[in-house]
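Data first, discussion second: the structure below is written as structure tokens.
What you see is the complex with one protein chain gone and the rest in place.
After this line comes chain A, so read on.
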Amino acid sequence: MNRALPGAARHVAAAYLPPALPGLDPAWSRLVEADDAAGVTRTWHVLDTGPALAAAGVAPRGTVVCVHGNPTWSYLWRRLLDAATDRALAGGPAWRVVAVDQLDMGFSDRTGAPRGLAERISDLDAVLGALALDGPAVTLGHDWGGVVSLGWAVEHADRLAAVATLNTAVHPGPSEGRDHVPAPLRLALAPGVLGAGTVTTGAFLETTLALAHPPLAPEVKDAFRAPYRTATERGGIGAFVADIPVPATHQSRDVLERVADGLRALEVPALALWGPRDPVFSDRYLDDLGERLPHLDVHRFEGAGHLVAEDVDYASAVLDWLEVVLEPAADAAPEAGDADAVQPLWHHLDARRDDADVALVEMAPPGGAGPRSVSWRLLTRRVDEIARGLVDLGVRPGDRVSLLVPPGADLTAVLYACLRVGAVVVVADAGLGLRGLTRAVRGARPAFVIGARPGLAAARALGWPGVRVSTTDLPGPLARTLGVRASLADLAERGALLADRADALAHVPAADDVAAVLFTSGSTGPAKGVVYTHRQIAAVRDALAAQYGVGPGASLVAGFAPFALLGPALGTRSVTPDMDVTAPRTLTARALAAAVGAADATVVFLSPAAIANVVATSDALDPADHRALAGVETFLSAGAPVSPALLARVESLMPGALAHTPYGMTESLLVTDVTGPEIRAAAADPARGPGVCVGRPVRSALVRISALDATGAAVGEPSDAPGTTGEVLVAAPHVKDHYDRLWLTEHASRRGRTPTSPRWHRTGDVGHLDAQGHLWIEGRLAHVVVTATGVVTPVGPEQALEASDAVARAAVVGVGPRGAQQLVAVLEPVDPPRRPALADDVLATDARSRTPVPLAAVLVVPDLPTDVRHNSKVDRARLATWADAVLAGGRMVAP
């Protein structure tokens, strides 16, 4: 069928070789003849690294077969041909790469005849036959080429080593509707649009080329246009679009369904490299692929789009992945802990279901009025009811539930209910900002969203996925506007009615089932989803209990979200102070004292921003407040480093407490711990190295250093040798299971693991261990500066600069190419300038005299950029980019 295509689509022309184009080695180009399905001899243009490998005497272990989509051509795969050749010639694993221009596309024959999906799959088989592939095949497709390549793969499973795809869609959609065909393509198929949009004009081509992030260089755009300069050359673009099987009666629909179903039988390793900013092949098609291929490895490149092959380094990703999945020893994952039974996270709730003692205190519950106390009995019942209600709503084990609920009793109840029914809770901090939150929720693809009104409004406005549940009862019209299916009260009510039905909660999640996806703060790049199993979260609980003695009988005030939720799991009474927990700096000293007093709290958890405000407002404390605070035994500051001076001031407010500052990250919430006295002793040690002392590993954690080489890469074997600077590695039962749909990130974070090694997580922090076993953090691996004379970690020189009375904060960054970088100090003086500038002579000279490393330039700024959440981690990456521009002669704008 050839609906409404202009005559140009019936033009016949012979294949030819492309002209010289950027990034394209002419030696790759071949014209290959084979008979198509109808027995007609056709000529294909193919890029092929086979001859070059043969000439170099390299025997490939297999062939990567690349199939472009519409309206691109094999030029899309040039970087893979290049990278694979480089690796093969350098002695690495050798893969031949073959990239075919489909008939009527690129520089292959213009056949003048329409080609359906079935023909395209057999065309591919014909040309691959003529090419005589080396070894087993790995298919790699993009766009509709993904379907063609997977179609060939399911028909030739015996010749297959692996399948990989960039953005594509194999779901044919329900036969009665068009819903599953991407909306922009439905438009392209509209009568009158198809021919004009695809053939007569280059609009479809130009629109596709404009989808790159960042935009394509003009010469690259020209290269993509090269085979499609005239309407006659573009006939295949229109025919390809016309073959999108929208109506159920379409000729290619059966074939598409066969391919989609066939995927379920594929057992070879599978990879999807995905650009989520794709208006056509959105995340739902990725979900569909994952559902068909449960073992699918996924990496979503946040910020990349449809032309993911142009946006990111997909070539190294594919080659790295092949190395790992085809040689399992390279990335073996040691067992995630022993197989022992785990005390479930809700075991205190079960044990205390008749206990009238107070479990939760909310100092300022939503809806106003004074403190609200919730007993263990009530909490257990509430968790139970919501759990049954969730099951009744359709929540199934493994379903993801996004919690956009402010910390407090509601969040606690719904969290434990989700865990109990085996749902996976998705927890993203409002500190990510709306954009970060949207990315996080979209990326985590929850089936359900439970939220307060602002969260639901955002979910509605920004099109977040999932069935919506509100925390409070909403008026009907509003509930409908927000697309809310039910409220928590509805769920609980429904659950109460089902209370006598034993089967509702018959399913108990296993220890190694996934329990939660927590999002990183985003202060070190786009927020990443971190996946924990029940066993691993239970291990977090146990590590906290062991380290700080929090358990039944204790009472904790938590002004820091992740720990606030663990009270019921610890069997501890938890108190939420009167503050906006998502904005820690809103906690006052009086509010803290009131919370402590209300529950005779012995343990206080705060973030640095909260501590700063507590200290700043401590003048308002009255004698009763002071008495309450004097009863605190353990005080923890978590989330970011806090200055020794600030720590000392908050210690003076809680004279009976020992201050601790644990070091950890979303991927391993507890790595080391250090007390106030230890911090002061370390600071006073004349033999101290550079960095911030974060103390000794907690009991269940193992910390090692992977030394940096001269290029700043952390290549050393995990070692506890004192004084060696390198990346910090941690292994513990409470380390995360994996990153969510970030295969490359996960692969990088477990580099160095072997089947017999501990379950290492590479933290991305750099530091060293001292002779006493203390860990010192010297910065982020990504912020290490590589000069001509060696590697410099930033924190040491920054501390030297901050020792000046004139300097409030300092950042040290590198400018120029890695290996020849120059160091630049960016200072926030105590007396800040009105705008960024070069430091004056006196300040620059003083700064240079303080650092042991040479500084090329000293700049002053009114404000150093910091992370949103803690306002304490200096954004060195952003500063480096800024300094690079300014010191190259660019405008002196604010960093």
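As a working rule, a contact is a pair of C-beta atoms (placed from the backbone, for glycine too) under 8 Å apart; a residue touches a chain by one contact, two chains touch by 3 or more; residues count from 1.
We take it that contacts and distances are computed from a predicted model.
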Leaving aside the chains you can see, what is the UniProt protein name of the one that's missing? Options: "Cation:proton antiporter", "Universal stress protein", "Nucleoside-diphosphate-sugar epimerase" or "ABC transporter ATP-binding protein".
"Nucleoside-diphosphate-sugar epimerase"
Tell me which of A:395, A:859 or A:879 is the one touching the absent chain.
A:859
Of A:251, A:719, A:822 or A:881, the residue that touches the missing chain is A:822
Even though one chain is hidden, which residues of chain A still touch it in the full complex?
788, 815-817, 819-822, 837-838, 841, 844, 854, 856-857, 859, 884, 886-889, 892
